[in-house]
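What you see is the complex with one protein chain gone and the rest in place.
As written, the chain order gives the labels A, B and C, with residue 1 at the start of each chain.
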Amino acid sequence: MAYAKAMLDTHPDPPGGGSGVDPAAIARCAEACAECAQLSTMCADACLGEPTALEMRSCIRSDLDCADVCAATARVVARQTAFDTAVVRTLVAACAEICGASAEECERHAAHHAHCRICGEATRRCQQACEQLMLALA
Amino acid sequence: MAYAKAMLDTHPDPPGGGSGVDPAAIARCAEACAECAQLSTMCADACLGEPTALEMRSCIRSDLDCADVCAATARVVARQTAFDTAVVRTLVAACAEICGASAEECERHAAHHAHCRICGEATRRCQQACEQLMLALA
Amino acid sequence: MAYAKAMLDTHPDPPGGGSGVDPAAIARCAEACAECAQLSTMCADACLGEPTALEMRSCIRSDLDCADVCAATARVVARQTAFDTAVVRTLVAACAEICGASAEECERHAAHHAHCRICGEATRRCQQACEQLMLALA
Partner (left out) sequence: MAYAKAMLDTHPDPPGGGSGVDPAAIARCAEACAECAQLSTMCADACLGEPTALEMRSCIRSDLDCADVCAATARVVARQTAFDTAVVRTLVAACAEICGASAEECERHAAHHAHCRICGEATRRCQQACEQLMLALA
């Protein structure tokens, strides 16, 4: 994914609404959230398909939550019109925490399930991208 | 809306995952978020249709953000399997803040646009339902 | 739920974009989709919590699909600005079919699980509201 940065450059307003935040941090966060949302959806589905699905309930649930929160964050971060620093910072901070909890759960199963390993790695990348944008907006 | 409470009663696990939180607080928050998500979507669309849409950009943007965050929160709060108190609390706290910002924006236009008045009221109810669930989970 | 009709009345444009469709049919469809999306999310979660979750995989999957499609349809139907009859009709027709498949799955488990009974009923109501709006837009 490298489309978000190209798209941000076409916006009539400066990215981050004049807050001076690095546009690349916004683009990285938007793309990491979109990718994490999709991979968490796929990991929940793969966990549900495992013969041991009953033992994967916590992972399925945290994957579903992570997918929903990351999908919302991907959209909010992508918007530059009437940018509200406080709102974006509140959301990326919450998203970072929720990604951290979901990544921890996936990592428990990473040795046994490749989908959990791949998803856990993407969720950690998303957590870091959210934390970096949060700091940039502080 | 009164369906969420009836549905929670059918779940095989106790609502709130044994945290002892009042199921009614969970149901109210889930329903308030679902209603706010839908009304914010409609308010963004009505603002866009106004002859003065250019002056309503901040309201359209905060409505769209609020709709996305409330839709995600409605889903997360509705799930009782493998309930993670910390994750739910983090999200409802963020949702309450974002609802507060969006309600404030709608209230600025409430005297001129009935959609902003109705949406602002629903968004305040959602903010309060999130705050009450946040306190119940503390 | 009765908020959608009140909100439609505040829109600067006529509901249905001058297509002459009954606003009540639009409001009913938007509310039925929003309710079905929320109940399907809750039913998927309740199925996942059952001791027999392994046998409920098809139901969990169709609930998750139904929730996603109904959530999107609730938003599209709710928008009246630049109303495109063909787009709305295509989507509510697809939503009706997908609701039909999900309701059928829930009905298989209705005798054993109250969440499947409640969700199946709401999904049938949503299917009908989509079919009625589809016919009204034909």
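Just so we're on the same page, contacts are C-beta pairs under 8 Å (C-beta built on N, C-alpha and C of every residue); 3 or more make two chains touch, one makes a residue touch a chain.
Small disclaimer: the values here were computed from a predicted structure and weren't measured.
Chemist: From the list A:28, A:61, A:75 or A:89, which touches the chain that is not on show?
Modeler: Here the residue in touch with the unshown chain is A:75.
Chemist: Which one touches the absent chain: A:46, A:59, A:98 or A:133?
Modeler: Reading the full complex, the residue touching the unseen chain is A:46.
Chemist: Please output the residues of subunit B touching the missing chain, sorted low to high.
Modeler: Given the touch definition above, subunit B has residues 45, 48-49, 53-54, 57, 60-61, 64 touching the missing chain.
Chemist: In the complete complex, the non-displayed chain touches which residues of subunit A?
Modeler: Per the touch rule, subunit A residues meeting the hidden chain are 1, 3-4, 6-13, 30-31, 34-35, 37-39, 41-43, 45-46, 48-51, 67, 71, 74-75, 78-81, 113-115, 118-119, 122.
Chemist: Please identify, in ascending order, the residues of subunit C that touch the omitted chain?
Modeler: Counting only subunit C, the missing chain is touched by 57-58, 60-62, 64-65, 68-69, 71-72, 75-76, 79, 81-82, 84, 86-87, 90-91, 93-94, 97-98, 101.
One rule holds for everything that comes next: only the chains that are shown with their structure count from here on.
Chemist: Using C-alpha centroids, which chain lies at the maximum separation from subunit C?
Modeler: Most remote chain from subunit C, centroid-wise, comes out as A.
Chemist: Mind pulling the residue numbers of subunit A that touch at least two other chains?
Modeler: 57, 60-61, 64, in rising order.
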